[in-house]
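A single protein chain has been omitted from the complex, and every remaining protein chain is retained in its original position.
And then chain A:
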Amino acid sequence: MPKPRLLNREEESLPLERELLVRMHDLMVKARVLEERLIQMYKQGHGYFWIGGPGEEAFNVPLGLLMKKGQGPAYDYLHAHYRQSATMMALGEEPIGAMRQMKNVVTDPYSGGRNFAGHFSKREWNIAPVSSPIEVQYAMAPGTALMQKRHGGDGITIVTGGDAGTAEGDFASCLVWSSRKGNELPVLIIVTNNKWGISTSAEGQHGETNVADRGKAFNMRTKTIDGNDPINAYLELQEAMEYVRKERKPFLMEAVVSRLYGHSSASGANMVGNEQDCLTTFEQRLEKHGILTRKEMDDLRNRYSEDMAAMARQVIQEPMPGPETIWNHIYAERK
């Protein structure tokens, strides 16, 4: 893996504005507390299944902050997988929606109680629906990107997924369709590499050195980055996005991230302990550089914990969808 573009730990000062650092930290904490709340809801029986993104905040928060938010081809599209809660928080989404989906109540804004946790959808912000089959989003991303290329402007398509899933043909489809000569598409193709697919280690499954290397055969710009460092992730994403926005060509980025609570509730959803926690390391740096004090950070976490505990208490009182609603929205109707 190439070296992170910055920073040994003896750095003089952090290369981003204080305000941005504080904001990123705030969102990382918010997303982490949300995921921990979702796990707790699962463990208390308020939901059938948990899957989410604790451990990916350092990458997913900058991604959301850098996205051009809005509806239609002038804005960025996100085709995500199920670990993208921190991106949603960074885009300004209210955490209560994720809890409603966890509890599958009728107020669930993403699926009306139909889908698993972490399966976001928000057309108003070009958030394509997350669906469970691994990798299908990579086959769709070139479609939104083609509309954007025709539309002009600087809107791009972003697609995310895991490392194991890149073995699916849809990942190859994405590489092929976004790099056709003369028809290159503005797609930021992201792979968050946590080195696992459920229980299967990446070790022994991949002949390529880095997943990102596969883009090279398609004359694509590629990079493997440390996704556990939010400053690095911010700067790398900024550069990659700028390239995709301006050049209207694809970029394949592989971000090495952690999986802090295992794959999902199916594997227990317990803290694993042996992986780097991006929030801990970031907080150490913020403290060391005098950006935030330990107390400020603790207070922040406590505040979010209280807020979200209150939200969860509210959510569990909300009604479930009625059985008659199964017939709703099989087809869209002309308004």
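Heads up, the rule we're going with is that a residue touches a chain if its C-beta (ideal position, glycine included) is under 8 Å from a C-beta of that chain, and two chains touch if they have at least 3 such contacts; residues count from 1.
Note that in this section contacts and distances are computed from a predicted model.
Per the UniProt record, the chain missing from the shown structure is "3-methyl-2-oxobutanoate dehydrogenase", taken from the list "ABC transporter permease", "Ring-1,2-phenylacetyl-CoA epoxidase subunit PaaB", "3-methyl-2-oxobutanoate dehydrogenase" or "NADH-quinone oxidoreductase subunit NuoF".
Interface note for the absent chain: among A:Val29, A:Ala80, A:Ala128 or A:Leu235, the touching residue is A:Ala128. Contact with the chain not shown here comes from a single listed residue; of A:Tyr110, A:Trp196 or A:Tyr234, that residue is A:Tyr110. The chain omitted from view is touched by exactly one of A:Thr144, A:Thr160, A:Asn194 or A:Thr222, namely A:Thr144.
Within the entire complex, the positions of chain A that touch the omitted partner chain are 72-73, 77, 79, 108, 110-112, 114-115, 119, 121-123, 128-129, 131, 133, 136, 138-148, 157, 169-170, 173, 176-177, 180, 328-334.
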